[in-house]
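The other protein chains are all here in position, but one chain of the complex has been omitted.
We just call them A and B in the order they show up, numbering each chain from 1.
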Amino acid sequence: MDALLYWVGMAAVAVSALTGVLDSGRKQMDLIGALLVAVATALGGGTVRDLLLDRNVFWVVDQTYLMAALGTGLLTFFVVRSIDLPPKLFLIPDAVGLALFTVIGTQVALQWHTPWLAASLMGVITGVFGGVLRDILCNDVPSVFLKGELYATAAWLGALSLIGLQELGTSPVNAAWAAMGIILVLRLLALRFGLTLPTLGQTR
Amino acid sequence: MDALLYWVGMAAVAVSALTGVLDSGRKQMDLIGALLVAVATALGGGTVRDLLLDRNVFWVVDQTYLMAALGTGLLTFFVVRSIDLPPKLFLIPDAVGLALFTVIGTQVALQWHTPWLAASLMGVITGVFGGVLRDILCNDVPSVFLKGELYATAAWLGALSLIGLQELGTSPVNAAWAAMGIILVLRLLALRFGLTLPTLGQTR
Partner (left out) sequence: MDALLYWVGMAAVAVSALTGVLDSGRKQMDLIGALLVAVATALGGGTVRDLLLDRNVFWVVDQTYLMAALGTGLLTFFVVRSIDLPPKLFLIPDAVGLALFTVIGTQVALQWHTPWLAASLMGVITGVFGGVLRDILCNDVPSVFLKGELYATAAWLGALSLIGLQELGTSPVNAAWAAMGIILVLRLLALRFGLTLPTLGQTR
């Protein structure tokens, strides 16, 4: 089970790196610039979580994560230069990565005895901060905060469900599956049907 | 006295969260996006201070701060959607928050045996970094650095006064009141009379 989680986590890192490279293409970054954006996207969320919890940063301890991010970034860079991949292809792997990162981040925070609301925010940060960092480095407003994505929303509801279900006596493994299901379904429904939350609008 | 400071600090967190929500309204963020910007604005300065000093992050230890930021953010979001509040309404509470955050941040750094100039910068970071983070997330140039605000300037002069007065023998409580007064007065004078510092201008 632990080995499974480890490799699924690695896959989520790879998918995030891929979205980082795709995004950097809009900004005339060169190969190394694109790779650094890929690394920031893939490892940024977990890094901020580890700094906030005062843990050892995960990719400094085990640089396999860094290798996965760089390898995928490199591969993506050269594939995208020769084949025109539709960006929509990656929305489902990206949603899986969001679900996974959020659940892992929340569980790590709980194990570190973080109070529940702070732990749910750690899950959200682990899930979405890589994408926020990618958008800041590319000088865009972070898309995870924008209307019509339900990105951070899905992550937060998932993190809260994970905590609530365990509080009610569900086993950690079952709660994790349920939370990942909630995040995936919400995110895919948002993409499919354009679900939105209210905004403040351009009122000012 | 400590209990008073605690609750005044909580009020400053709430005011900062409010300005975060108001700002996010210009960028088509949805409810959860706005709440996350509110949390970053309210807790960002103290978080960076705690990371730099290698302390436990304050809102991870006591999530009451997080609840205050989220609760105020939520309330602001729904009030602003129904009533049109003039943004100027919040300039005075915001200046009070700046004064308070700066003084608390400087004192925490001094207690942590930080050398004086670094401690004054910790005060400035605690006071202004939340607003910097808010503006970065909203993809603006941080307003605290811009001409005609005297925002970071007031914070820095206040932090240096706090340290200098204690060095001269003033009690910490009196020095704190004096420093908060200096920050408030400078900030309000800047708003009222448009005081400015020199800029480099568009010379290049």
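Definition applied: a residue touches a chain if its C-beta (ideal position, glycine included) is under 8 Å from a C-beta of that chain, and two chains touch if they have at least 3 such contacts.
All values derive from a computational prediction rather than experimental measurement.
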From A:80, A:117, A:178 or A:191, residue that would touch the chain that is not displayed: A:80
Touch criterion as defined above, residue of A:16, A:47, A:102 or A:153 at the omitted chain: A:47
Omitted-chain contact residue, chosen from A:8, A:66, A:92 or A:195: A:66
Touching residue (missing chain; options B:10, B:75 or B:146): B:146
Residues of chain A (touch criterion as defined above) contacting the omitted chain: 21-22, 24-34, 36-37, 39, 47, 51, 54, 56-57, 59-60, 63, 66-67, 70, 77, 80-81, 84, 87, 136-139
Chain B residues that touch the omitted chain in the full complex: 51-54, 114-118, 121, 124, 132, 136, 139-142, 144-150, 152-153, 156, 196-204
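Here is the rule we use: only the chains that are shown with their structure count from here on.
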Distance between chain centroids, defined by C-alpha means - chain A, chain B (Å): 29
